[in-house]
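The other protein chains are all here in position, but one chain of the complex has been omitted.
Right, subunit A next:
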């Protein structure tokens, strides 16, 4: 598959702090990628580097086949990072006209893209009169002007009200459905889970995971158990091969599977051993739990 962005051993240091540490990953055409990570994990810095606004300390990256300069490649990229940045004294239309001039795009695209984000009626209003949701939508229209090969969004729903968040997500889904590659940085896991097919998980500038969302969630899942004889249950779980990690929270026992086991088989086994359950749920981890597990593991290693 055609690759859009390749990053090799990228490192960025701000004085003592290492914001991005030896990061490598590849973005392939047609997928929707999420960069996940808590605040300050190096998401924005990584995007800043590939977008030509932050200087890398070492390593390298290249856009497309590597034969175009970064600033020329960026003309085929649409990106919004952090909050929408426009000239407050210009109207929405004039702001987009300026972007057209930079990217070398025909002005006829402006109305088309304003239509997509639903701002056509307000196109002659000054940017400073826009609400935050409208500003963010204008930013998306601006990023779409050149019909980009890849759309990069950094925290696109940050600070928006629920309605605004919903509007932005709908627009993103619509764009993804048209086959545009999307790179979405976010700390909102449900957001990534809903729209992304692939994820890169970052923490303190280090890559913890890169691959498809399905693979990341494809563990054997876990059981949530409650019974009247907790200590006996825990001893049994600890001696059973199929269980790895066991977590106790109050009267709820969570047992993580290391190999597949069916709930009826498991229930039967417990009953034969004289343990009667009051609560049994078998579940797969959500992206959030998987993410916390990944970041937790690292915490333990560090200790």
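As a convention for this text, contacts are C-beta pairs under 8 Å (C-beta built on N, C-alpha and C of every residue); 3 or more make two chains touch, one makes a residue touch a chain; residues count from 1.
FYI, contacts and distances are computed from a predicted model.
Note on the omitted subunit: UniProt lists it as "ABC transporter permease", one of the names in "Urease accessory protein UreG", "Xanthine dehydrogenase", "PepSY domain-containing protein" or "ABC transporter permease".
Remark: the omitted chain is touched by one listed residue; of A:29, A:103 or A:187 this is A:103.
Set against the missing chain, the residues A:9, A:85 or A:174 yield one that touches it, A:85. The hidden chain makes contact, of the residues A:62, A:75 or A:240, with A:75. Taking the complete complex into account, residues 14, 48, 51-55, 69, 71-72, 74-75, 77, 79, 81-83, 85-90, 94, 97-99, 101-104, 142 of subunit A touch the chain not shown.
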